[in-house]
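Certain chains of the assembly are absent from this excerpt, and the rest are unmoved.
For reference, chains read A and B in written order, and residue numbers begin at 1 within each chain.
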Amino acid sequence: MNPMPSEVLSTIEVARELKRLRQINPLIHCLTNEVVQEITANVLLASGASPAMVVAQDEVESFASIASAILVNLGTPYESRLNAMRLAVKVANQVGIPWVLDPVAAGVMPWRNTIIQEFVSLKPTVIRGNASEILYLAGVGQGGKGVDSTDSSQVALEPAIQLAQKTGCIVAVTGKVDYITDGKRTLEAHGGHPLITKVVGTGCSLSALIAAFLVKSPDPLISVASCCAFVNKASELATEQSAGPGSFHTHYLDMLYRLTPEDFTL
Amino acid sequence: MNPMPSEVLSTIEVARELKRLRQINPLIHCLTNEVVQEITANVLLASGASPAMVVAQDEVESFASIASAILVNLGTPYESRLNAMRLAVKVANQVGIPWVLDPVAAGVMPWRNTIIQEFVSLKPTVIRGNASEILYLAGVGQGGKGVDSTDSSQVALEPAIQLAQKTGCIVAVTGKVDYITDGKRTLEAHGGHPLITKVVGTGCSLSALIAAFLVKSPDPLISVASCCAFVNKASELATEQSAGPGSFHTHYLDMLYRLTPEDFTL
């Protein structure tokens, strides 16, 4: 028996968090992979944040120190970019702004695993992954097939709680149901539609948007879960209008832009 | 007189090949250019394959050894990426998985020409290019204006056959008509619409999708031609619904996702 059953997030929280995001319009410093930079920027812009991809080691600290939050996504890591990420994370930890780690393809390749473990040890505010990635980080699974999850999110629930307890990070496992846990309390975000998995970068850009929701958050666990619920709602509404992944991409950005706090409370 | 007239591919073959792709859901390791990574991933996802862009020299061999097929696209080559490509190709040739070479802008610049010739000599399963590129590789043409073809595909038919005979690769020349040849037999794929040339990365992502169709193929020549016929059909249907290249991009991804094997046999 689970001593700590997970709770479904209230839509009132989602509304309040979305309102807060739009009022702050935070500046998110994205250190992400080569493939998803455009969609990541567009998801942030549509939702009510400002993206900036500053990557040179010569200026990454300078920019991190004026950013509201930082995203580190390890989808296409290589040395020069990793060094920039290390510098940015150091600034984030020094000045006390939140940062999110997206451990893409954790468990699949040894060199990457070492890097991911290094960044986990740098104490991200949030680790956001699919079930395969979280299972690997919790020491349970074998890692996924490339970047896609091969496990359902529920199997990663207990491992996610353990990972949160071990690291002190909030852990978000996204999938059919999203579980967001700090090791003591666990929230669920429902909804969404699997068509979103047919568009590259939707998971990666969710991690960036989580960084945005974390800015000046009075309750980070609720902020992360609200972000997941927000994108799930946008995903559902986009799917209703879509004939496939091309039109989904278009409608998804439209819905992130159009959804208001009131859409969650009415 | 052509001693070996080219044949129009049967739609029954296209249906069978598409069905095979969807059943396998192959994992395609894409080493491609900076500009087209997102559309390449989205074309693979929409069609029924899984993309992964692993590029660091530290892990490229590790990933190539679990991939189903590899794409090497030389659109924006530079030394570190070329070294990663060399490592991936070495693995592909050792373990015997197919790999596709997209010789972007072959013939236009001397440094690139040397690199392209190096990769041709590494024996790709398929070389996919436009007429200008294939004419150059066959030792006939001067190369195109940048990345666009300046020759119609038919002028490259005989040179493509010669190139296939010389290299032992399957050569696919795409254009108004697509010609796919192994030097002994030549197939034609018809259809498509020129609006596709107004969207960047449609040719590059076709090369990635060819890699996907090659996975576990019982007859690679038919697999490559079927892939061309599949995208031509998607392109035609997308064009019918489109007001320009923006909406074409959207509908093209939708059609790659929606087309079923039955759409080719009914």
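In this section, a residue touches a chain if its C-beta (ideal position, glycine included) is under 8 Å from a C-beta of that chain, and two chains touch if they have at least 3 such contacts.
Keep in mind that this is a model prediction, so the values were computed, not measured.
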Beyond the 2 chains sitting in the coordinates, how many copies does the whole assembly comprise in total? 3
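We take it that only the chains that are shown with their structure count from here on.
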Between chain A and chain B, tell me the centre distance in angstrom, where each centre is the average of that chain's C-alpha atoms. 33
Per the touch rule above, chain B residues touching chain A in the complex are 27, 34, 37-38, 41-42, 45-46, 50-59, 62-63, 66, 80, 249-258
Per the contact definition, I'd like the list of chain A residues that touch chain B in the complex. 33-36, 38-39, 75-79, 105, 108-112, 145-148, 197-201, 242-247, 249-250
